[in-house]
Every structure is written in C-alpha cells, then in structure tokens.
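Supplied in structure tokens, the structure appears directly below.
Here the complex is missing one protein chain, while the rest keep their positions.
Each chain carries a letter (A, B, C, D and E) given by its place in the written order, and its residues are counted from 1.
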Amino acid sequence: MCLAIPVEVREVLPDDMARVTLDGVSKIISTALINDVRPGDYVILHVGYALTKINPEEAERTLALIQEAAMGNAT
Amino acid sequence: MCLAIPVEVREVLPDDMARVTLDGVSKIISTALINDVRPGDYVILHVGYALTKINPEEAERTLALIQEAAMGNAT
Amino acid sequence: MEAYSRNLDVANGHVDLSHGAGGRAMGQLIEGIFHKAFDNIWLRAGNDQSAFTVPGGRMVMSTDGYVVSPLFFPGGNIGSLAVHGTINDIAMAAARPLYLSASFIIEEGFPLADLERIAESMGVASRGAGVPIITGDTKVVERGKADGVFISTSGVGVVPDGLDLRADAARPGDAVILSGSIGDHGIAVMSKRENLEFDAAVVSDSAALHGLVTAMVEAGGRQIRLMRDPTRGGIAATLNEIASQSKVGFHIDEEAIPVKPEVAAACELLGVDPLNVANEGKLVAVAAPEGAKAILAAMRAHPLGREAAVVGHVVADDDCFVQMATSFGGGRIVDWLSGEQLPRIC
Amino acid sequence: MEAYSRNLDVANGHVDLSHGAGGRAMGQLIEGIFHKAFDNIWLRAGNDQSAFTVPGGRMVMSTDGYVVSPLFFPGGNIGSLAVHGTINDIAMAAARPLYLSASFIIEEGFPLADLERIAESMGVASRGAGVPIITGDTKVVERGKADGVFISTSGVGVVPDGLDLRADAARPGDAVILSGSIGDHGIAVMSKRENLEFDAAVVSDSAALHGLVTAMVEAGGRQIRLMRDPTRGGIAATLNEIASQSKVGFHIDEEAIPVKPEVAAACELLGVDPLNVANEGKLVAVAAPEGAKAILAAMRAHPLGREAAVVGHVVADDDCFVQMATSFGGGRIVDWLSGEQLPRIC
Amino acid sequence: MKYIDEYRNGRLARDIARQIALTADPARSYHFMEFCGGHTHVISRYGLEDLLPDNVRMVHGPGCPVCVLPIGRIGAAIALAMRPEITLCTYGDLMRVRDKNGWSLLKAKAAGADIRMVYSTLDALKIAEAEPQREVVFFAIGFETTTPPTALVLKTAIAKGLGNFSIFCNHVLTPAAIHSILESPDVSKPGTIKIDGFIGPAHVSAVIGTKPYEFFAEKFRKPVVVAGFEPLDVIQAVLMLVRQINDGRHVVENQYIRAVTRLGNVKAQAEVANFFELRESFEWRGLGELPLSGLRLRPRYAAYDAENRFSMVTVTAEDNPACECGSILRGVQKPADCKLFGRVCTPDTPMGSCMVSSEGACAAHWTYGRFRTKARQPDAGRAVA
Partner (left out) sequence: MKYIDEYRNGRLARDIARQIALTADPARSYHFMEFCGGHTHVISRYGLEDLLPDNVRMVHGPGCPVCVLPIGRIGAAIALAMRPEITLCTYGDLMRVRDKNGWSLLKAKAAGADIRMVYSTLDALKIAEAEPQREVVFFAIGFETTTPPTALVLKTAIAKGLGNFSIFCNHVLTPAAIHSILESPDVSKPGTIKIDGFIGPAHVSAVIGTKPYEFFAEKFRKPVVVAGFEPLDVIQAVLMLVRQINDGRHVVENQYIRAVTRLGNVKAQAEVANFFELRESFEWRGLGELPLSGLRLRPRYAAYDAENRFSMVTVTAEDNPACECGSILRGVQKPADCKLFGRVCTPDTPMGSCMVSSEGACAAHWTYGRFRTKARQPDAGRAVA
C-alpha cells in the first residue's frame, strides 16, 4: 500500500506548495503536512503531499547497518 | 423564402399534432394554427406547422386554368 | 495455467477503457467480436500486419473514415458502409479489390451488442464482396470524446493490365453514365437523424460496386475514362470535381437521372436537391462515346446497374460548368453545395 | 470563372462543419493543409485512391488508429506517431514499407494551426522515412464528438523473398533482442497529461524502424523468427503475446533491459513498471541463436539500435510464462498489465 | 406528390411560355419583380428565364429573410451565442451568414458557442425544457409565414412557465418592403428599369391573405399576382401579369387559389397580434431602414425578449461599398452587373445580402444561372435541351 517515494525539494512555493524533483522529473506538491521545508530537503511524497522529511544522517546510518549486516556483523 | 409544401394528413394526434405524409414520407407536425383538421386533408407545411388547408376544388380549377392558358385561352 | 477471463457480456455489456488498454480485456474484445465476425486466416495469424501474395503490376490503395450518425440506418450501418465505401473507392480505379483493413475508435460506454452487430455487418459485407478484412486496430476513448464508434477502412486492389483511369481523362464528347437512382443513402440516413425525424420507406443503396465495375471493364474497359462514386456532396459534387480536374464542362439531362419517388418526396420536405445527396452504391462513369453503348448494356445486365443511364456528356468549357437541361427545357448550373446546413426554412 | 475562396486563416481559424461537407471548403482544407504538407504526385492526381506499381510477391498491409492525448508531446505529436507507428507495423514483418494512407477525423473547433502542425510533422516523418502518404480522407464531426483529431493510417509494404515472419515462430533456445531503452514514449506522453502533470526531460522515442530492420535482415534475415514493436502495454504485453502465440515461455534478464534514468524516475513517481510502458521506436526480435550475434552487431551499428541487447531467451513452457531474473537474483513473472488505471495510490 | 407534380409539367410550361410570347406586345418590354426568394429559386432552378420571351424579364426581389437580415443583428446573435450560459437555437439557413468581421454562427459554433440547428420552434422549446440550467434563445427570422410558429412557441413557453426560454425577434413584413421598393427614388428615376408588376408569395398570403397588397396595387398602379412556388404557378402568374398590363389593369390577382384567400389565416394572424407589435422602423440589409417593416415582442412579454433580457447590442455595419444589392433588390441592376460578383463575392464568401442564401438574387444567379452571363460572350457552352 501507499505508494510513496523520496523526492528532493527544489523550490518552496506559496500556499504550502513546493517543486520537487526525482532524477530530473519534477512535480508540484503540497507541503502542508510538514514544517520548515527548505530547498535541498528530501521528503517522502504520497498522493501529492509530503508526509515527512528524510533524515540524511539516519539514511547514512541505515546504509552502514546494511553493509554490516551483509558482512555478517550483528546490528 | 418560406419552404413550404402540401402534405396529406393521415392521423390527427392529441395536442394539436398530426401525422402527415408526402409520397410515403411521414412526419409529425403541429396543426395548432388551423382548425378542423381531418385525415385526408392536405395542408401546407412550414417549419413543422400546418399553415393552411388546400382547397381541392380550387386546386382542380387552377389546373384547368393552366391547361386553358397553355392552349391560348384567356383566363 | 491459462488466464481465465469472464465471457464478454455482449448482451448487456459496454465497452470500457480496459478494452483499449492493450491487456487481456482488449484481446478478448478483439477475439470475441471482430475475429469472430470477420473470421479469416489472416486475422487468426495474430500479427500486427497481414501478408498476402500479389502477381505484380499496378495496384491501388484507398482509405476512408466513417462517422455516420446515426450508426444504424435503413439498409445498413456504419460497418457495412465502411466495407462497401472503401471497396468502391478501389473499384473506381477499375481495380479488383483484394483486402481491407479496419481501424476502430470506440467511445467508452458503447454497447457491446451494437459493436457486435456492426462487426457482423462488416463480416457479411466483406464475405459478400469476397474482400476479407485482414488486419485491424482497436482504440477506446473516454466518454464524450467520440460518437459511439468511428471506423476507418483501407483497401488495396489490383488494376487489370492496360487500364489507367485518371481524374483528368474526361474529353469533350464523352458520355456520362450513372448506374442508378440517386439520393437513397443520404435520405435513409437523414430520415433517422434526431433533429430531422421523418419516416420514409427509403433504404440506403450501400453496396459494393466492384462486380458491376468488372462487368463494365469486360464490356469496354479501354473506353472507360474514369469513374467516381458520388458519395458526400452527391453527383453534383462528383461532376464538378471531375469537371475541374479534367478541365471540361458537362451537359446533363435532368430527366435522365433516376430519383425514387420517396427520395424526391423527402428532398421536397427537407428542401434539398437530390443531386447534392449522398449515394453509397452508385457510380458515375465517363466513357468514350464509342464505348458507351456496350458499357451501358453491361451495366443494365448487372443487378446494381439495372437503372443505369447515359445522363449527359462532356463538353469543352473553360469555366468547367456542369450545366443541366431541366425537365422544363430550361438550363441551370449544377453547383457544389455550399456546405448545406439542415434543417432550413427557406 | 473560377470560384473565389477566402484563404484559409490558418493562424486563427478553426475547423468547422463545412470543412467536412464535401464542398469547396473541404477541398480548400485538404489542399491547403494536407496536400501542401504531404506534397507528392499521388495526392496531386486527386483520385479517390492512388495507384502504384509493385514487383509481385509477398506484401503486407497494416493499420492503426491514433488517439493519443495530449496531441502534442515531447518528441512528436499524433501526426509523426501515426506515420512511424504504421511504418513500424509493416517493418515488423521484415517488409519494406512502400506507401501510407491517412484518414482524419477532426472535431469541430480544432485550431487550423494545430492541424497544420500535425500535417507538417506527418510530411516530415513520411519524407524522412521515404514512405509517402498517397491517399487520405477527412471527416469533421461536431464539437464534443471527438477529441481534437484522430488519425488512422494504413500502410503496405513488400516482403523480401524468402522471409516469412510469423507470430508462432519462436522456438526454445531463440534469443530475444531488444533494440533500445524502454518506456520513453509512454512517459513522455504521460508527463503532459492533465491529471498527472509532471515535468520530465523525457522525449518520445517515436521513430520509423524500417531502416533498422533492413540492417537486421541484411545481417541475418533468415535467422529472424519474428519481430514486434512493443507499443501499448509495453514489452510485457509484447512478450506475453508472443509467448502465447508461439506456445513458449521466455526467460528475461532484468539487468539487460536499458531504462533511462528519467524514465525510471517517472515510473517510480507514478508507480508503474517500465515493462508496461509504451514505446514507439523500439522493437523486440526473436532470433535463432546462431544468428543473434550478427543481428545484434548490425543493430548496434544503426543509430536506432545503438543500445540493442540480448535480453533473454525462449524456453519451452506450456504455461507460456514470461519469467524475469531480477537484478536481485530472484525470479518473477512479467505479466500483462490488467488495464492499469492511473493515477494510483498503492 | 399530389399538388406538386402536376404543377411541374414541362410541356405545359413551354406551352404557356409560348402563349406569353404571343400575348406580350413585341413593341414593349415587361419587367416583373418576384418579391420572394422562393420564386427566384424556382425561376433559376427550372431555368424559367430561358422559356420567357426576351421582352419579358424577371427582377429578383428582396424576399429572403436570411438575405435581408442586417449583419449587425448576426453579429449580435454571435456575441450572444458566445456567452457561456446561452444555447442559441436557429434555423440552418443562418449558420453561414457572416457578420462584419467575417464570423458566422458556423464559426462561432466551431469556436465553442453552443448553437443548435432546429427544424421547428418546438425543437427549441424541447431543448429549453430538457436543459433548465441553460438560457435557450430562439433566433427568430422570417416573413409573415414564419412568424405564427414563433408566436405559438412563445404561447406554449408562457403556459409552461419556462423561465429559461427567450426569443431574438427578427420577423419582418412583406408588404412594407414592396411598398418601400416602389417608393424608392431609384425605381422611379427615369432611365432605370421600371417594375411593371409583382409576383407575390403564396406562402406569406396563406397567412395574411391577398388583401394587404390591394392598397399599393391601387396607389402605385401596379398589378400584383399572388402565386405558388411550383414552376407552372410562376409561369401562369407571369401570363396573368402580362395580360393585366396589356389590359391596363392593376389589381391583385390570386393565382394560388388552392390555399390562399383574400383574408388569409385569421387564427394565425390573431396569435401573431397577441404577441408581437410593429417596430417603428427596422433595417433591411440591402434596403436600409424601412418604416413599420418589422415586429418585436409586445412589452408585456419583455422577459421573453432576448434583446431586452440580455441587453443585446446591435452595431450597424455596412456592406462592401461596391456591393450593388440595393440596386439589384430594387430591380435597377442585375447580379452580373456587380463588379464583385463571382470574383470576391460567391456563396462561399458572400459580400452582400443577395449572395447570402441560395434564394438571394446573386446566389441564385451564381448557383444556377451564371452560364448565362457567360453565354453572351462568344464560344461559351450552353446546356442542351
């Protein structure tokens, strides 16, 4: 359920809207459900709304954990 | 102006309407502009309305006059 | 494990957008309606195109789109029309029609039962004419973006050796032969139009003319300068087209042109001239004077040409006028119709 | 006295019902837009059909209706598409496309400027491909009874001696060759759809493939079992179609299938699989294993096949499954799309 | 077709034409105006002019409601139809008439206006009933023949309490136009063609009778024959006119006794009188403003009067100054005398009122008769008998 993908905010627009991109594909979405949106933020996009921001450090950490798991180190 | 043709009344319908025919072509028209319509009457049809009835005797007489005129007899 | 599909509910179902989406529903529609109705080895091969073998030489190709409203009319429907019309455009080159293609554009919501009826008429028309529909295409568009169904058919045919009919071939002195009574198709369709509604015992003349053409070619093929089927715009448009393409004039005799009484009556009622009304099973041939008699005799011996008549002849005329001697002994021009808008009051 | 007509006001005018009525206005539209854009001797002859000479042998015929919305999209428009699409269906039989016909169904009110743009694209596409549009037809329907313009094109072509590609010819062990990246056309069109609106630097791949096919035939014609252009339904539909017609299965390798990054991104955004997205300038060929290498080399040497790749092979499978090894080393079926309805949430 | 076919007998027509030739005084010429475009059409369609002797000539009058409709009123109708809430219902005849910008209802429809062609006023009413959210306007044109159906539909709309139906009234009156032609200085100017008599339209008289012509037959001393629309009707009427002239009479005669009486259809007249009143003046394209020549809705029906309800504005516009319609409609010139005829002015591109409808003098000459103009020149073709 719930098709949702990470997209990058490129431009903050009036009325809680923003222009976001995904590898050169761009779209106008609503950011009314989240606070403090800035260009460069990554957000999770679902049915035209940003649901939440992505935390870049935690994303890094997840990748590190995955690498470790692959190498057989316990999380 | 005023495309209008003689058609025969075949059936008198409610609401001042009638079914008329012209050589096998039939159509529903309004007879609200004339009185005492009966099947067998010929009427002059214009934009869906009967404008007047045709007087069969006068029609005969016209043809006779035309025949006479063609033969060179003064009307 | 073959994919199970519910049967097409032809009796009550409607075409929906999934029937045009390239998936199984589309395959089912095509199989269950078109292949079933057209039934031939080419379609069964299931390719995106169909192959056939030709002897080599001159061929012709033609296409027409059919958008008739209403879709069903006395004497036929859009399907039979789409088969006959394209066969006729092929036949007008004196060619033998070989194969047809059919492209369907269907409005969402169109009743499957109507689609089946149309397809079956096409099957009957195509088998009757001996010209199979060997390839096709189906698209479905949203409600309100088409008018029930549109059909475009194309066809190919082979031209007998030595024949080369051309639009500019009419010469002064040539005879103009009409294959039968005019206006039947247009009146049959108009009689069912919502805003004109009248009842007339008029049946469309929709028919495939290639058999008649074969008879004409056998009787005097080299004497036929050109042929046209007088469809949209009627024989008035056809004669004017030929006149301007061949840079000649026509003299036509009104009394020689057959018009059925019901057609004449409906034309009176609507204020239209039968010369401007569409035909779908008639042809106009221009023939060298020396061939006219034999061609005419061959036409009259054919069921679709029984009422054929020489209706006039070609004259030299820089103005390309189509003139007609009226039954009164007067003369008039027969012009293109300037985009008639019906119904009129005057 | 030639009839005077006002010039077509292409810049500001609209198609109106008189342009389809068979009178002078129609002639003017056809002359002023279509003949001008397609410009060739066949159309100039002004017949209801066009004639050409063929050498004899096997020919193919195909037709497709084009109803794309929007009419203009990055990389083309309905006109160029209608030319390329039908050329491709002819080419998929390994045939050399010869001639096209075009049938236009135009909605009242359609801007003449748009019609001219579309016709000009068709002219450019047809001249570019060396396949002239030799005959056509124009109908105008009332506002609300079409969607701007629909075009049905048909085409004929000749099949080189000894080639006979058939839908049921795939055999276990055969190689599956894809000519390039997938999904470009569908994404380019979707990017301009009103209800999906997104911006993507994706351009339709719409192109005529017969040149590529000629190169393939020269390299290994007899080794080509069959070809298909993966249009509606994408390569998923095409592979499933072939599988069930040839009664075989496919094993496909996900990583071998080129997908442009922007196309992949748009597919993510929409929740669609590029395997189901339409292409208009790609082909899938099934070739005998011994011919695959030479055919692939020839494709890669052609501008339209630079990214060509063997993406899998044919296996024996009574279930006609199209299986794909995912980039994870897992397996999955690649199925027809069950009439995808966009946009989706899950 | 009973009452039609028997009046289309070519042999009889030729016989009567021969009698006309015998009857007409070779020492003089006869110019008769058929007021009505329907007659113009019949004359052209059957080539009646070829049958008449050279000294009996027909002059084509202004009797086509489409032709005489001022282009300003077409423009006003187009502007109204372009309003999103409006559905304009019209007889098909009006679709191609151009306003001063070259626009027509046909083009407005193509550009998005909701315009529906109807066969009858009843069809317009049906639309108003079926689509209550639309403002349905009936674009009413026509002479006395066509006015009673408009009156009746108004009556029905009122009875049904339809609040979304109204009428853009352009009905005009035949006798007023003939009167004006006879009073025009042109016509009475020495050296121009005089009109010796009139053929009056039977269908108008089916409603109004023949009586309304009596006044100016007497006043201007011109014979009037009210005639039917079949070719024998017309040719008989011509003979009747020649005889009146020869006899020095100038009365109203009724050739169409089979359906026209002196008083006409009183019921229809009453319906019209109930809903319409005379305008002080109305513009006729090609003729200009004519006093007491048009109708409008009575003030008590103002709510149904589209001009009032939608504050319609009519901007007067002139035809091309080279257009000779005015002279042609008065019988002073012939279509081929106009410099624009067949060059920039054709039925596809009408420049003046006479080319607008197939019943206009110029259009009829173009559509049916233009080979005649040509025939005067050497080498041109002629139709065979």
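To be clear about the criterion, a residue touches a chain if its C-beta (ideal position, glycine included) is under 8 Å from a C-beta of that chain, and two chains touch if they have at least 3 such contacts.
Quantities reported herein were computed from a predicted structural model and do not represent experimental measurements.
*Asks:* If the full complex is used, which shown chains touch the chain that is missing here?
*Replies:* A, C, D
*Asks:* Which one, D:44, D:247, D:306 or D:332, makes contact with the chain that was left out?
*Replies:* D:332
*Asks:* In the complete assembly, which of C:17, C:113 or C:163 touches the absent chain?
*Replies:* C:17
*Asks:* To test your reading of the contact rule: which positions on chain A touch the chain that is missing from view?
*Replies:* 1-6, 8, 22-23, 30, 32-35, 42, 44, 46-49, 51-56, 58-59, 61-63, 65-67, 69-72, 74-75
*Asks:* Name every residue on chain D in touch with the hidden partner chain.
*Replies:* For chain D, the residues touching the absent chain are 195-196, 249, 251, 253, 261, 264-265, 268, 315-317, 319, 321, 323-333, 335, 338-346.
*Asks:* In the whole complex, what residues of chain C lie against the chain that is missing from view?
*Replies:* Chain C touches the chain not shown through residues 1, 3-6, 13-18, 23-25, 108-109, 143.
Methods note: only the chains that are shown with their structure count from here on.
*Asks:* Can you name the chains that touch chain C as well as chain D?
*Replies:* Output, common partners of chain C and chain D: E.
*Asks:* Expressed in steps between touching chains, what is the minimal separation of chain B and chain C?
*Replies:* 1
*Asks:* Specify the chain pair with the maximum number of C-beta contact pairs.
*Replies:* The chain pair sharing the largest number of C-beta contacts is C-D.
*Asks:* Averaged over CA atoms, how far is the centre of chain B from the centre of chain E? Could you give it in whole Å?
*Replies:* Centres of chain B and chain E (C-alpha means) sit 22 Å apart.
*Asks:* Averaging only over C-alpha atoms, locate the centres of chain A and chain E and give their separation in whole Å.
*Replies:* Measuring from centre to centre gives 74 Å for this pair.
*Asks:* Among all residues of chain C, which ones touch two or more of the remaining chains?
*Replies:* 261, 264-265, 268, 319, 338-341, 344-346
*Asks:* Give the residues of chain A that touch two or more other chains, as numbers and ranges in rising order.
*Replies:* Within chain A, no residue contacts more than one other chain.
*Asks:* Let me know each pair of chains that touch one another.
*Replies:* The complete list of chain pairs in contact reads A-D, B-C, B-E, C-D, C-E, D-E.
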